[in-house]
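With one protein chain removed, the remaining protein chains of the complex are shown where they sit.
And now, chain A:
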Amino acid sequence: MNRGILKFAVAALALGWMGLAVAAPDVGQAEKQGLNIHAIVMFFIFVMATLGITYWAAKRTKTASDYYTAGGGITGTQNGLAIAGDYMSAATLLGLTSMTYFQGFDGYIYCICFYVGWPFIMFIMAERLRNLGKFTFADITSYRLDQRQVRTVAAIGSLTVVVFYLIAQMVGAGQLIKLLFGLDYWIAVVIVGVLMVVYVTFGGMIATTWVQIIKACLLLGGGTLVMLLAFSQFGFNFETLAIKAVENSKKGIALMAPGAFLSDPVTAISLSLGLMFGTAGLPHILMRFFTVPNAKEARKSVFVATLCVGFFFTVVAIMGLAAVTIVGTNPQYFEGGVVGTKLLGGNNMPAMHLAHAVGGNMMLGFLSAVAFATILAVVSGLALAGASAISHDLYANVIRRGQATEAEEVRVSKRSSLFLGVLAVLLGIAFEKQNVAFMVGLAFGVAASCNFPVLILSMYWKGLTTRGAIWGSIAGLVSAVLIVVLSKAVWVTVLGNEKALFPYEQPALFSMPLAFFMAWLGSVTDSSVRATKEKEAFEDQYVRAQTGFGAAGAAAH
């Protein structure tokens, strides 16, 4: 039956594409960028290849373990690429290039903050995650605690992160595709939503993993190529690149040092904490650790992912600096053809204009297709993580109290991914005109404050009890959301109030310590019989965390 639906979906999609081809020229004229044939052809090839993989993956997805974690059969290197594919979004490529273009070194600081969570995950979390987890990170937090209560709050935390992250990606996708491909906003959002649901529902983790691997290779390859072509114009000499950039930027020599954007110490520290520990609390990233067979491969995957992410951030920084000269002095990339006015297509465009400047329409088309593929890979990972939180945590363990069969669980998961897809499309359309920049920050803030503290305490602190875990999660979630809502980003920019009620936009410095404190307080004041048992159960969990004995997947294969 599934295969029938898949064929139908492919046919529907193909039909949609033909419809677009007919309808598109009209749309193209309405936009600043015309219909980009190169990009559409290349993206079409990507979609066909990934749908082929989804078809292949669907035949291999038989058990719940296949569906959630590809049966634990992904190798360390493959998983490392997939993690990188999950983590590097289109915002990385466009946003960070643009930030380096406008702000110089501040852009690279941002990159470093995004990067530094990875070594931390390697040393402190990777092997314990693999040894204790099965399908979702709530498997770990609820290991020796009350299944229903702990999983409920963990699922709320996961879904909050997933939904905010999805909205940010959907809105970004719609605007980007409208611009790059010359398609209507809503059409772009619907295409992303449909493809995401098809990958996740039919191909589960196997298809999602391969979409992410292919995308990671395309992104790394495409980015590196553009960077090399651009850098060659400066003779691969960083000093020459810097001199030219300083000459041609409005900011001048300020490009070379941290600037006003991080001048407030509280914001700088809070942002760096949030990005670092938020990475270690993102449900779609944590889930990837359960797709490898053992701790050894889990470590290898972090090693590969760290390399890819660090390398790509450096590529992006060089692209941004090179664009200052190559794009910033070329009138063809400015509105009205006047250098120094508004960039054609908006502030996120330096990477795309740079691709066009060094490689013509072909390169622009390629990088546009890569950006589209990137969005698809990220939203698929998010949708799968969200669907798993609903089916594995809420449905199977909270509602059915662990009595659901595998088939029932997977069926609920597929329906959940469809539900999340529809929700993402609707929210994506609803938020079209909104400024959604704060949503990624909010997702990281909630991940760092609601998911991370309880996860790390459950693995390292014997004294954590159910009550402590609940207090910690809720305190982190509520405080992170409240701070963001009351800060300038939402209270003034989105809601249109006069003055922000909270002076800082980055929640982590405040909400993370609060979550740890509440988790501690709730645990030490908990003298119930259940709490005593939970502390005793830490012993067995500790041995399993350290040795991997009894870990999921190891026995089944």
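We take it that a contact is a pair of C-beta atoms (placed from the backbone, for glycine too) under 8 Å apart; a residue touches a chain by one contact, two chains touch by 3 or more; residues count from 1.
Going forward, contacts and distances are computed from a predicted model.
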{"item": "Per UniProt, the name of the complex member that is left out, chosen from \"NADH-quinone oxidoreductase subunit C\", \"Nitrogen fixation NifU-like protein\", \"Inner membrane protein yjcH\" or \"Peptide/nickel transport system permease protein\"", "value": "\"Inner membrane protein yjcH\""}
{"item": "Contact with the hidden chain (one of A:Trp118, A:Tyr395 or A:Phe431)", "value": "A:Trp118"}
{"item": "Residue of A:Val194, A:Ala268, A:Leu521 or A:Ala552 in touch with the missing chain, whole complex considered", "value": "A:Ala268"}
{"item": "Hidden-chain contact residue, picked from the options A:Lys134, A:Lys215, A:His284 or A:Arg299", "value": "A:Arg299"}
{"item": "Contacting the left-out chain in the complete assembly, out of A:Ser232, A:Asn347, A:Asn497 or A:Gln546", "value": "A:Gln546"}
{"item": "Candidate in contact with the missing chain, chosen from A:Tyr67, A:Tyr87 or A:Tyr108", "value": "A:Tyr108"}
{"item": "Interface residues of chain A (partner: the chain not displayed)", "value": "105, 108-109, 111-113, 115-116, 118-120, 122-124, 127, 238-239, 241-243, 246, 253, 256-259, 262-265, 268-269, 272, 276, 295-296, 299-300, 302-303, 306-307, 310, 313-314, 317, 539-540, 543-544, 546-550"}
